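A protein chain is absent from this complex, but the other protein chains hold their places.
After this line comes chain A, so read on.
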Amino acid sequence: MTGLLQVGLLVVALAAAYKPLGDHMASVYTSTGHWRVERAIYRVVRVDPGSEQRWTTYAAGVLGFSFAGIVLLYLIQRVQPLLPFGFGRGAVEPGIAFNTAISFVTNTNWQSYVPEAVMGHSVQMLGLTTQNFVSAAVGMSVAVALVRGFARTGGDRLGNFWVDLTRGVIRILLPIAAVSAVVLIAGGVVQSLAAGVDVTNPDGSSSTIPLAPAASQEAIKELGTNGGGIFNANSAHPFENPNAFTNLVELFLLLVIPVSLTRTFGVLVGDRRQGRVLLGVMTAIFAAVLTVTWLAEANAGGTAATAAGAAMEGKEQRFGIAGSALFSIATTGTSTGAVNSMHDSFSGLGGGAQLLNMMFGEVAPGGVGSGLYGMLVLAVVAMFVSGLLVGRTPEYLGKKLGRREVTCAAVAILAMPTVLLLGTGIALTMPAELDRALNNSGPHGLSEVLYAYTSASNNNGSAFAGLTVTSPWFQSSLGLCMLLGRLVPILAVLCLAGSLVAQPKVPRTAGTLPTTGPLFASMLGGTVVLVAALTFIPALALGPIAEALA
């Protein structure tokens, strides 16, 4: 009951932010004025903010920026001993540095390292906090470019990537993150430049408790659906998330942009109902998956849970079952991957629902930007199928869906399952790797590997963290999955946008399928579920489903 009230309060907070934030983001991406600080940035970058780009140039901007990001983040980690606030931490070893660079640039924030031991404050701030902002802004830029493809007619321009990127950081992410960081500190989150604090415990022993500039990173880690913890236990660590209040703030932050972007979309295409219907589908999926996980955890029947009396292994007392289940679905339904409980220790069914939530392509409600463009791509497929069913030329938002549009949509959708299943499949043929890596045996062991590749390919970043992923095979294959799982859909989405923007609007007629009502919502929801189910049921059957039935 109290758990339901917690969900209720979260929904109320998100509903209150929906209109103002959604409208604000719409105006950010359409306004013609530039702030002074933005002009300064454009001068340094040497771009003309007034000029707009074709999809190819826009895509080259995303690729170039991501490539520069990976190289710079790799270097920052490698030169750690030269930076201040390292407190004796050495250069990050190449395998970890490579994997982490890709991970944070692709908005995944998969962590193959123990932050307390490996990453000093300078690497955290200069490297990781920066990518938390900009990788999120990249996702929003791509989403907005696709929306412009639908909203504009004729011409071939999608906007200017550097302008969209800069405005996303300065007008959306930075102000919200700054306010939230202070709120989190007031709630008890640490923000320290010291290495740690030495204490003499009441029993006379002594300990050193590590400190970090956590609040500034925590705020953007959730807001940008990044998810990389400054401490190993992530948002389960009491210094990142000390109580139920900060927990609610973090839940709100990681959902608020993906949710409100549906409003932005509705405003930009001139029909808010178009955004609301997407939000409705997202909410329905979220509610269904949450119900499964929550019930599974509240009634966990595994031998360890039965022996203990409840599934509290890997969960914190202050959050309990309800607060842990809710956070786990919010983090896997967005591309966040922050955790306030250890997903590896969830029941078979509970962990399976987390997996499935990512396998939907993270569209309920999805990462910042990536959730919206993911859902719009699925809407294109749903309308294509609907068009075939009723024998009409398929169209969506007044744009015809021809061969190029559907090809782009298909590539965007198939990239993730392809790298996910290939990666998992190859890993499973390597017994020596598995021997070293697995923390659990049987079906749950398979789930650990499946979860790793699912998380990487979907740019989530959460883990069944028992899996040891420091071998060269895992570092490189998971790195590749993150990279392809991020960039292939982005390129396909921008190609789709380029094709859409050149089209004139098809006038609405009596035969146009409406895309605001329950029929469309069911078609879209059905497409999301069917695509994932047809692709992943065999893999899920061998892992979480087998475990749940055992």
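Things to note:
FYI, a contact is a pair of C-beta atoms (placed from the backbone, for glycine too) under 8 Å apart; a residue touches a chain by one contact, two chains touch by 3 or more; residues count from 1.
The definition used in the following text is that contacts and distances are computed from a predicted model.
Missing chain, UniProt protein name: "Potassium-transporting ATPase KdpC subunit", from among "Ring-1,2-phenylacetyl-CoA epoxidase subunit PaaC", "Potassium-transporting ATPase KdpC subunit", "Pyruvate dehydrogenase E1 component beta subunit" or "Amino acid ABC transporter permease". From the set A:W162, A:F520 or A:F536, the residue in touch with the chain omitted from the display is A:W162, counting the whole complex.
Contact with the chain that does not appear here is found for just one residue of A:G69, A:G120, A:G337 or A:G525, A:G69.
Note that of A:M119, A:I172, A:A305 or A:A353, the residue touching the chain absent from this view is A:A305. Residues of chain A that touch the chain left out of view are 2, 5-6, 9, 41, 44-47, 56-57, 60-61, 63-69, 72, 114, 116-117, 125-127, 129-130, 133-134, 162, 165-166, 169-170, 174, 177-178, 181-182, 185-194, 196-205, 207-211, 213, 215-217, 220, 231-233, 236-239, 242-245, 247-248, 300-305, 307-320, 323-324, 339-342, 344-348, 351, 439-442, 444, 447, 464-466, 547, 550.
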